[in-house]
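This report concerns only the one structure given below.
Omission of a single protein chain aside, the complex is shown with its protein chains in their original locations.
Showing subunit A:
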Amino acid sequence: MDFLQDTLASFVSLVPVTLAQSLILAFVVLGIMIPFRMLSFPDLTSEGAFPLGGCVCGVLMAAGMPPVPAILVALLAGFLAGCCTAFIHLRFRIHTLLAGILMMTMLYSVNLRIMGRSNLSVFGSPTVFDRVPFLQPGFPASKIVMAGAIGLLAFLLLLHFFRTEKGTAVRAVGANPEMAEAQGINVWLATIGGVGLAGAFSAASGALMVQSQGFADVNMGLGILINGLAALMIGEAIVGKQSVLRQLAAPFVGAVVYYQLVSFCLAAGMPPPDLKLATGLFVLAMLALPSLKRSRGPAPARETFRE
């Protein structure tokens, strides 16, 4: 009984901090979902784009740049990183996963070059989280409001975009590239733009994280991809992925639920080093579920991925 009470008490006390963190990391999940689901382009760039955004933002803040422009420059850097991954895949016909691994490996050096050292404190610099009216800066509430507002804005913009004529064309590239091309859609442009957009979201997440935690670190992206995937799987299990609305809501719902779950596991006494193993096994189980179901009932619609 004591154990349960302790666990619950420490979990509840962590809820606001975890919520703030998960709303910031929802952007990475978005950056994983867009290539994976909208473009059928399993992409690993986010593992490098997330710290890239953080490093760029950190350096700019240390140099005295205001927080909003720093995020925008980080966003642009992430966009370029995503574009590079897509270009490597399209031009040299390298598997999307390998293109992503190449990109994130190279980005590690780039990130080190940008910062000049492995970590950088920007504590005390002004951040976007200082600007929330009526709330004291630095507390989780201001982070929840600010990250939530930016997330809502991104969600609404993407929801509109993917229902426009251009956005429908981008989704067609993911659904059937050959058909999309025959319908006059420039597959290169849509893929590069789409993966670039995803990189921008991952980098924005890194930039917000740096502003939230007060320091940038080249290793801050370690394992972010598998966490993001786990969050995406949970989100899709909860809200589904049958429509654009549901598919876009999944990263946000998933991020919030997943990080609370992690927080609960830690509060319950799970050793932090085991976390990645547990997350990995969870993602594996979610990905394996369809094929386990298939061995019983009829085969479901095939999921097609590019080479």
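Quick note on the criterion: a residue touches a chain if its C-beta (ideal position, glycine included) is under 8 Å from a C-beta of that chain, and two chains touch if they have at least 3 such contacts; residues count from 1.
One rule holds in what follows: contacts and distances are computed from a predicted model.
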(request) Given the options "NADH-quinone oxidoreductase subunit N", "Putative ABC transport system ATP-binding protein", "cytochrome-c oxidase" or "ABC transporter permease", say which is the protein name UniProt records for the missing chain. (result) "Putative ABC transport system ATP-binding protein"
(message) In the whole complex, not just what's shown, which of A:Gly64, A:Gly124, A:Gly184 or A:Pro272 touches the removed chain?
(response) A:Gly184
(request) Please pick, from A:Ser13, A:Asn176, A:Asn219 or A:Ser291, the residue that touches the omitted chain in the full complex. (result) A:Asn176
(request) Provide the residue numbers of subunit A that touch the chain removed from this figure. (result) 160-161, 163-169, 171-172, 174-176, 178-187, 301, 304
